[in-house]
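Got a structure here, written out as structure tokens. Questions coming.
Missing here is one protein chain; the remaining ones are kept as they sit in the complex.
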Amino acid sequence: MINVGIVGCGYWGPNLIRNFMSCPETELLWACDKDEKRLKKAMRQYSGVSLTVDVDDLVADESLDAVAIATPVETHFRIAKACLENGKHILIEKPFTLSLLQGNKLVQLAREKDLQIMCDQTFCYTSAVRKMQEIVQSGVLGKLLYFDSVRINLGLFQQDINVIWDLAPHDLSILDLLIDDKIVSVSAHGLSHAGNNIENIAYLALKYENNFIAHLHVNWLSPVKIRRIILGGSEKMVVWDDMNVTEKIKVYNKGIVVEQDDQEKVRQFLISYRSGDIYSPHIDNTEALALVVKEFAACIEENRPALTDGKAGLRILQVLESAQKSVKTDGSNVPIQDVMEI
Amino acid sequence: MINVGIVGCGYWGPNLIRNFMSCPETELLWACDKDEKRLKKAMRQYSGVSLTVDVDDLVADESLDAVAIATPVETHFRIAKACLENGKHILIEKPFTLSLLQGNKLVQLAREKDLQIMCDQTFCYTSAVRKMQEIVQSGVLGKLLYFDSVRINLGLFQQDINVIWDLAPHDLSILDLLIDDKIVSVSAHGLSHAGNNIENIAYLALKYENNFIAHLHVNWLSPVKIRRIILGGSEKMVVWDDMNVTEKIKVYNKGIVVEQDDQEKVRQFLISYRSGDIYSPHIDNTEALALVVKEFAACIEENRPALTDGKAGLRILQVLESAQKSVKTDGSNVPIQDVMEI
Amino acid sequence: MINVGIVGCGYWGPNLIRNFMSCPETELLWACDKDEKRLKKAMRQYSGVSLTVDVDDLVADESLDAVAIATPVETHFRIAKACLENGKHILIEKPFTLSLLQGNKLVQLAREKDLQIMCDQTFCYTSAVRKMQEIVQSGVLGKLLYFDSVRINLGLFQQDINVIWDLAPHDLSILDLLIDDKIVSVSAHGLSHAGNNIENIAYLALKYENNFIAHLHVNWLSPVKIRRIILGGSEKMVVWDDMNVTEKIKVYNKGIVVEQDDQEKVRQFLISYRSGDIYSPHIDNTEALALVVKEFAACIEENRPALTDGKAGLRILQVLESAQKSVKTDGSNVPIQDVMEI
Partner (left out) sequence: MINVGIVGCGYWGPNLIRNFMSCPETELLWACDKDEKRLKKAMRQYSGVSLTVDVDDLVADESLDAVAIATPVETHFRIAKACLENGKHILIEKPFTLSLLQGNKLVQLAREKDLQIMCDQTFCYTSAVRKMQEIVQSGVLGKLLYFDSVRINLGLFQQDINVIWDLAPHDLSILDLLIDDKIVSVSAHGLSHAGNNIENIAYLALKYENNFIAHLHVNWLSPVKIRRIILGGSEKMVVWDDMNVTEKIKVYNKGIVVEQDDQEKVRQFLISYRSGDIYSPHIDNTEALALVVKEFAACIEENRPALTDGKAGLRILQVLESAQKSVKTDGSNVPIQDVMEI
């Protein structure tokens, strides 16, 4: 049994609380929010949990194994650092921290203290993404060719981070899970229409080492809500349409066949087209966050990195920082260093 | 009555022929294709048209006013030049020519000879685009913010041009028609998966002078066919979904309201959201090409530039050349010169 | 302030409880369920409400103004009767009672006691139906011609009532609200596939006095979920697609124009077709049940029949009974008496 505390009872916190309460491997000891009214409202229906407006109460409680941090991103580093220094494992919301530097410090601290950092990259635990992972790993797609994501809506204009930091982490965490290739460089174009220099529409192109490209369109100012990922392979292709209630994932037996030939002139006859069946696997209804909480408990008990550990968080931060640099320099190609060597 | 000849009876030619035959302002005198069998097949159902495999027969016919050129792009310049030098107006398929330089020479030649060049940018004459133009010109969209186009399919892999030259001209001609702002630079990312260095997937970002961005996703290797354009405005937004048979155009009364305020801290309360009705105007069924042919006859008779004249063709060529340069230099930002000053 | 009690805390009860708690015009005094565990679970997050497993506690409480009944249908009559006899207004779930006879007795009892019976025909309070009602009342549809509803799904096979009694009340209540014409007869066809003589698929045809027809397809055994109503008018037509998240209601400016003419032979030239714009009004997100609760409080305070009062419930029962008779006699046409005269 893992004794857990939570900091931050705003938008996402209550979902974590509900899942910690129902998870048999976790016991929620503390809930904390600096806004007492919000704290009480969030905890009204639960009993047996200590409430506080002071995060230090959690840090100081020696019986506490782990802390989930669901506060605004600018507070992540400070709270996480205090928790780690006091021997607590952490589960942290996206984006991990405000900078790669902060993230790195936390990862090193955790390593020194032999503690787990898990990033709550919730999408990686959805049934749809797990099904996509299963499909990719089965090899049926052939060689992976490209990843195209459109994640647009008339969404909430954030005031502290732009649309890249707000929405791209979802796709970047999925890419990190699915694609076994290294990102070489990032180029991002964006625009701010609210007069505050915070981009509300952006396009990211990620070049990989092995002739693979990932492209993201993130947008808070679209009249239509689209959440669609296309993953093109040489043998089959997968489309995830998250707005489709009943057929989220479709596998298309479609593609081209390219035959190598020396004679340039006849090459045009050597590309042929396949158009076959479409298959939409059943997707179960398990709540992703229940699996997040379960994995958090498991990685602590088994003393192993979580599926979405701190290093995964760093890899995403690195792309975000590079994209940020690119969007502010008119889409220049920003190379990605190997973060693991830092 | 305009006497017309056509060169090229392959994929697109027969459509032009049919429309020249039924247009009351044009009379088709000549049809030409170097492949006699294809020529005869295309003309089987028509009588009273002279057939030839030699384009010089058209060039030499003094009674001929105009020539429509529907041959492969690498022959455009040579044929068009011969026609213009011999006093014939020309209608020319997309892409206009293989290079801006060629296009410029043709436009100058036409100016010297007082002849019309019309580019067959067919999409500009579709009911949907004309409706979009009407909506833009009415001003109801407010300030235009962005243009996002997705034009993807499991499409024919061309052997002579990449997916940018094949598909982007459609969007570029629509942009040229709708957007009254100047393109500053182009950045393009693409990849070739057929091993022939011809990109089959590409993303283009076009930056404009006045805080407007246009983005194009063109792709021959998509499992799903999508042809969708979003045009975001400050007051309303338009979506054109060409795959939707009955509701191609939708106007969304959606957006944000940003109020200016000096106090940074309260700014977050000053963005509010509007979500109103959706309106899908009836789109008539007029064939776009019938309007192309009509406009071609009209611009000749009225001795005025066509809606999609040679200069429009040059503006598109310039973006294509810049995009080509960018895609071959890893997405570098390629500035656009003012082509009209060349 | 209306003092309310609720009986039945199973599937629908908790929704009523939540709305009674948040409605400023109602105060929830009692919650009752014969299953104490279910009762406690449902009320866990609320305080200040008396709990009981015995409905007589509510009946006996003189301070109680009204009772909401959300128990299985076979208990409706007994509980409602006790409540009315003890001076309590009632809000009752669909279907109203097991028979028209029972319903009639309750309505008469309420009349004698000067109490309100309100039937919780929730769909009538949805934003979509209220918008349809607004459209119908505005007269823009012209003469109403037909109503076609498809309400199918892989739904829960009920054990006590067939698919007609389970799903048709939704459509019948909408018809009762929208259509100002009288039903003359009902014909129903159905089939049971579970071997229990309880129909799981049924088709109902309702003939009206004035050349209007309503048709319902209700089905628990469909692989796809469809909830779509078409309301055809002579001038315009409305389609309500409840599965469409963003465009639930569409108004089509479509139809035919029939001109009267004496000459039979030329009649074929006198039907012309209109195909115009489509308009999808914005539908607000108000929870229907909040309006149900508000209307319940209002009809008691203002001592007037609710929008969906007991008589509306009787009219629906009458169609259900007739449909039941018809489905058991191979679709024979069962005439509808004027229930109000009973």
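Details
So that you can tell them apart, the chains are marked A, B and C in the order they are listed, and the count of residues begins at 1 in each.
The rule we apply is simple: a residue touches a chain if its C-beta (ideal position, glycine included) is under 8 Å from a C-beta of that chain, and two chains touch if they have at least 3 such contacts.
Not measured: the values here are computed from a predicted model.
Of the options B:22, B:108 or B:246, the residue whose C-beta touches the omitted chain is B:246. Touching the missing chain, out of C:50, C:99 or C:222, is residue C:222. The chain not shown here touches chain B at positions 44-45, 224-225, 243, 245-246.
Residue-level contact of chain A with the missing chain is found at 246-247, 253, 275-282. In the full complex, the hidden chain is touched by chain C at residues 145-146, 148, 150, 154, 157, 159, 185, 187, 189-191, 193-196, 201, 203, 205, 207, 211-213, 215, 217, 219, 221-224, 230, 232, 234, 237, 239, 250, 252, 254-256, 258, 260, 267-268, 271, 273, 275, 330-333.
Rule of thumb we're sticking to: only the chains that are shown with their structure count from here on.
If you sketch which chains touch which, every chain touches every other chain without exception.
A simple rule picks the central chain: find each chain's mean C-alpha point, then take the one closest to the mean of all protein C-alpha atoms, which gives A.
In this assembly, the C-alpha centroid of chain A lies 39 Å from the C-alpha centroid of chain B. One simple way to say how far apart two chains are is to compare their mean CA positions; for chain B and chain C this gives 53 Å. Chain A and chain C, compared by their mean Cα positions, are separated by 44 Å. Across the assembly, chain C contributes 246 as residues in contact with two or more other chains.
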